[in-house]
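Partial complex: the chains shown occupy the same locations as in the complete assembly.
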Amino acid sequence: MGNADKVKTIAVLTGGGDAPGLNAVIRAVVRTALGQGLKVWGIKNGFGGMVENQLVELTNDSVAGILPRGGTILGTTNRDNPFHYPVVRDGQVIYEDLSGQALANLRQAGIEALVVIGGDGSLKIASEFYQLGLPVVAVPKTIDNDIPGTERTFGFDTAVGVAAEALDRLHTTAESHHRVMVLEVMGRYAGWIALHAGMAGGADCILLPEIPFSIDSVIAKIKERQQHGRQFSLIVIAEGAYPQGGEVSVSRIVEGSHEKIRLGGAGEKLARAIEQLTGVESRCTVLGHVQRGGTPTAFDRILSTRYGVAAAECVLEGAFGNMVALQKDRIIRRPIDDIAGKANNITADNELLRAGRSIGICFGD
Amino acid sequence: MGNADKVKTIAVLTGGGDAPGLNAVIRAVVRTALGQGLKVWGIKNGFGGMVENQLVELTNDSVAGILPRGGTILGTTNRDNPFHYPVVRDGQVIYEDLSGQALANLRQAGIEALVVIGGDGSLKIASEFYQLGLPVVAVPKTIDNDIPGTERTFGFDTAVGVAAEALDRLHTTAESHHRVMVLEVMGRYAGWIALHAGMAGGADCILLPEIPFSIDSVIAKIKERQQHGRQFSLIVIAEGAYPQGGEVSVSRIVEGSHEKIRLGGAGEKLARAIEQLTGVESRCTVLGHVQRGGTPTAFDRILSTRYGVAAAECVLEGAFGNMVALQKDRIIRRPIDDIAGKANNITADNELLRAGRSIGICFGD
């Protein structure tokens, strides 16, 4: 493994949650690699399929027509980690390190390099395999846009578009009914979707995990609008946003892993508090998984295609251990180890945040 | 009042919840009436504005450009009933019959006939006013399609379109992740949105208020699909659907009025039950108010325009006491009194329901 100009066979897998553009990345990896004479395997169902040896050969026919389709033709899962893999022993589920078996499966199939398309969790696993000697290239995937080292992850633009369209629909109802409409969008730790969708959809308040909010500020904004004759308000809240000091009881229990998080219905609680404190009819909509699936926007199809081509080129040039990233409208390479396990949050000097303040958006602080 | 060929001044109001197409109806009423030399007043904020005398003259300028816009330029409310109107006396809210005041307001403005664009509740009030001698014409509005006497209400096609698009997005995630995806759509008493959106979005199970469902049937469908290699299922459930005998505790408390209904999260409970009984990861999305607002589909814009023109023609011909309705691709007239207070539910012989059964959709029975 590892000698670039000898790589003849590669594999690609998709890990973690769904994100629009997965198929577009796969297509670009496959087409680029086949165009250079490589053989390409798909690993089904994420890292679990690496353990279970679920391989399928990918040809130009495999990827024909998949560019506009949501989901992933390879299947995925956000559960399985080969280094901590669930197996049943004596009727009980225990966790074992089956990374060796996973590597052996690749070796047996003659696979010399792996393209991992995934988010935070998948990058960590990819990094561990890389340290074990597997030539790995990663593509940053998350609708949340919270992977550091890249200006954009693919899937984000589509999620923002879906949320902004929902705001457009809620807007007319809010205005006609003199209501406060709250839209809860995805974003447990980072508020990128809320920030962008709120800006695109004309929200009056945008509440982010990065800025604990004061319910008083939100109420003040609603009242200020009423004084100017606007009998309605639109609020976007990230699922992970929470109030300062607990005026509204949004619970937020994080116990070490994504799976353990139980969010407390941030949007619903906020809507109830607003209705109670202002007397204005308030309604909450939780957009949920609609943000994660379906056909990607043109932007995401293009970004995914660029990422896929760039990942295949990393393989061809032997530039392993890298994640492809967007910077200054170009695709660059960043060492996975610099990124895995780190977060990308909205900071106080974020230009879009400041632009929002300039046009009078309340961020709850 | 009442002599058709003398009507010179009319008013129009929008009552009840939001529905895409309200503005299109208003535009068509106004344009048709102005074209025939009438004067048109808009009553703001539904029947409440009739009591509070909130009148605004409507001209061709008022309705320019509103055809594609959601909401209603007149405002609306689903609270105020002039026959049972909330007033504050000695610091307490009591309810009085202010219908006389409402009628006096119209009389004072010279308004001789009223076009009411509204749903079930608004039709009842319109019917009461008609019995008091006010020349009334009604336009059937509800995204739920549950008004009898018409093949379609406006707003329904848009709501179905929004829900079907959401299903398309959930579909790709369900398939990639081998999940059960549950989509809860609007429909407390009638399952039209669920039935149509489910058929359009390729749902495997569609659960309706009209057919108490067996959780066993749902599970059986999911398992049947697994046996044929389909590791995912899509379920659409109306918010008012409930289980037979209570295997899943979907609460459903109806206390006389729409405002008292508290639904118990039908979709969320179903998703949890499925995950528990099958071990398959299951997720619920509650689409909510996104179904009610925003730009109408071409179908709804056209239907709304036809309704608006037909309502204005009723006024011009003195055909009061009627609701305009769609039948056999034509707009007809139905006496409001035959319709107000009645329901339009999906019956066992519904052709679309039977078509669904023919292609293997499970309706929970």
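Here the chain labels run A and B in written order, and each chain numbers its own residues starting at 1.
We adopt the following convention: a residue touches a chain if its C-beta (ideal position, glycine included) is under 8 Å from a C-beta of that chain, and two chains touch if they have at least 3 such contacts.
Model, not experiment: these values are computed from the prediction.
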| item | value |
| --- | --- |
| Full count of same-sequence chains in the assembly - 2 placed in this view | 4 |
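We adopt the following convention: only the chains that are shown with their structure count from here on.
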| item | value |
| --- | --- |
| Turn needed to bring chain A onto chain B - CA fit, degrees, nearest 5 | 180 |
| Of all residues in chain A, those that touch chain B in their complex | 14, 17-18, 22, 45, 69-72, 75-78, 162, 165-166, 168-178, 181, 283-290, 292-295 |
